[in-house]
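The complex appears here minus one protein chain, its other protein chains still in place.
To keep things simple, chains are lettered A, B and C as they appear, and every chain counts its residues starting from 1.
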Amino acid sequence: MQQFIPQNPDYEAMIRSKMEQNHFMNFLGFKSNLITPGLVEGFLEIKPEYKQQIGFLHGGVTATLADLAAGFAAFTLVKKGQTIVTIEMKISYLNPGIGESARARGFVIKAGQKMIFAEAEIFTENNGEETLVAKGNATYAILEL
Amino acid sequence: MQQFIPQNPDYEAMIRSKMEQNHFMNFLGFKSNLITPGLVEGFLEIKPEYKQQIGFLHGGVTATLADLAAGFAAFTLVKKGQTIVTIEMKISYLNPGIGESARARGFVIKAGQKMIFAEAEIFTENNGEETLVAKGNATYAILEL
Amino acid sequence: MQQFIPQNPDYEAMIRSKMEQNHFMNFLGFKSNLITPGLVEGFLEIKPEYKQQIGFLHGGVTATLADLAAGFAAFTLVKKGQTIVTIEMKISYLNPGIGESARARGFVIKAGQKMIFAEAEIFTENNGEETLVAKGNATYAILEL
Partner (left out) sequence: MQQFIPQNPDYEAMIRSKMEQNHFMNFLGFKSNLITPGLVEGFLEIKPEYKQQIGFLHGGVTATLADLAAGFAAFTLVKKGQTIVTIEMKISYLNPGIGESARARGFVIKAGQKMIFAEAEIFTENNGEETLVAKGNATYAILEL
């Protein structure tokens, strides 16, 4: 893992505040337990309504977790007075999402002055065993507020 | 638009049945009004809980709509006894998602024997005017049940 | 096709000049016959050395054509004193690249103040018949020189 230096000393409080205001994140119940410079993790309890017709975690939920984790990882590295928007994201579905909970791990691979590139790995936990179900990669643009 | 010939004469009934069983789709409230060979459309009422911290439609909801529309468009073209899984999807966020409702339009660009490539356009409607907020493109693998 | 208004009245001369200086484009022999606001087309004679081991057009050449066509389409829409860089590109390989020549068609789908989104379609011509072999989509950042 690359080491990143935060530009905003209050990055964690800022991220926590953004998370509190993120309606869809809270609607799903995604919670973050790790916010460090360039690396954010979080968990989601997989409720029955988050599944598709075969009983696997819906790819849209997986994509949401990837954007949340990668996006907040990118957000830890901006200056005070800056925000980010997602430009694009690609997600590859490696394994079916089976289990009771999901873990999302977002990490920055390049932090530029105008653009941040980040990736996310989504795991599901089933009977105590974790499986990597998806990998995402996204581009974020930095905006001045 | 390319013309596609469905391999399953009951494709619409099959898709309707899949939609009824798709928990996350129904949880969000996405409804389809158009199911034709290689082209599926649907609508979503944008509830406050589908937004992110700035008040725009959350990118995860947008990605979900793209996967639903493109995936069901692909699904119209498989044979009886076949199903599809999403291999990967990329989504580009072109404009902020502002409005009361969203429309998703999914369409196939290549239907092969093992793989189907499809795209999706997501629009939001605000005061009667539609804006293209995102464009997605995805690969689906055809599986024998 | 969306209509775009060029910000630089001399866009065609600017693009022609960039094309003359693009070493790899000229090394391959890609030539453009159509440069309009937001839409650029070009052709490539498929030499034996552009193929992979099975005799199809190499995916790297196809990706190069996609980036050239989409990139120059984006370039038609910037102001004097601005340039663009490719942020990312995705390319889907729809059909094997068989034939004597390739045609690349790049077109903008959203031109913003800081970012331009463009797509490209790559066709090969074999015995007078064209096949869509690949579709790409890319993000370009606008930079001030």
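Everything below uses one rule, namely that a contact is a pair of C-beta atoms (placed from the backbone, for glycine too) under 8 Å apart; a residue touches a chain by one contact, two chains touch by 3 or more.
Keep in mind it's a predicted model, so treat the numbers as computed, not measured.
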item: Residue touching the undisplayed chain, where the options are C:Phe4, C:Tyr50 or C:Phe117; value: C:Tyr50
item: Touch with the omitted chain, as defined above, among C:Val61, C:Val78, C:Ala102 or C:Ile116; value: C:Val61
item: Of A:Asn8, A:Thr76 or A:Thr139, the residue in touch with the unshown chain; value: A:Thr139
item: Touch residues of subunit A, complete complex, unshown partner; value: 90, 92, 94-95, 109-110, 117, 132, 135, 137, 139
item: Residues of subunit C in contact with the chain not shown; value: 18, 21-27, 48-54, 58-61, 63-65, 67-68, 83, 85-93, 96
item: Contacts of subunit B with the absent chain, listed as residue ranges; value: 87-88, 90, 114-115, 139, 141
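Everything below uses one rule, namely that only the chains that are shown with their structure count from here on.
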item: Chain whose Cα centroid lies nearest the overall Cα centroid; value: B
item: Whole-Å separation of chain centres (CA-atom averages), subunit B against subunit C; value: 28
item: Centroid distance [mean C-alpha coordinates] between subunit B and subunit A, Å; value: 22
item: Shared-contact residues (touching 2 or more other chains) in subunit B; value: 90, 92
